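What you see is the complex with one protein chain gone and the rest in place.
For chain A:
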Amino acid sequence: MKKYFVATVDEIPPGHRKIISIAGRSIGIFNINGEFFAIRNRCPHGGAPLCEGELSGFVHSPVPGEYTYTRKGEIIRCPWHQWEFDVKTGQSWFDPVKTRVRSYDAKVEQGCAIAESTGTKLEEGPHVAETFHVSLDKDYVVLEM
């Protein structure tokens, strides 16, 4: 696995991103509350430049009329078809097989847990954006692939 210096830490403040090219691949580096994450700039659903999408959160509604808004700034919305992906794990949350409410909450927790432990692990499934390991080396953001 090769390491690449992709940015200085102060180049990507919290809530911001930087899109870079490495070995024919376009990759977005995101700073979410001081933690760095990297995902492939290609939506696995339709091929869009995913990392140019808007960062938002999850709207959750247990029953009609009740709404909660969570994980603000951690979910990227594809610029074409508006699919939502967890920047931390690459997991899509509109995958039709995973939209059942019961497994939805569990998956969010699982995704977070995985992201916190390694920041790299992909979940199985047809709609998962490719993620890359990102770490800090002094003042530099380092990507491994």
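A few comments on the model shown:
The working rule: contacts are C-beta pairs under 8 Å (C-beta built on N, C-alpha and C of every residue); 3 or more make two chains touch, one makes a residue touch a chain; residues count from 1.
Definition applied: contacts and distances are computed from a predicted model.
Between the names "Spermidine/putrescine transport system permease protein", "ATPase", "Hydrolase" or "dihydrouracil dehydrogenase (NAD(+))", the one given in UniProt for the chain missing from this structure view is "Hydrolase". When the whole complex is considered, the residue among A:6, A:39 or A:128 that touches the unshown chain is A:6. When the full complex is taken into account, the listed residue touching the unshown chain is A:42, out of A:42, A:60 or A:133.
Interface residues of chain A facing the missing partner chain: 2-6, 18-22, 24-26, 41-42, 45-49, 52-54, 79-82, 96, 142.
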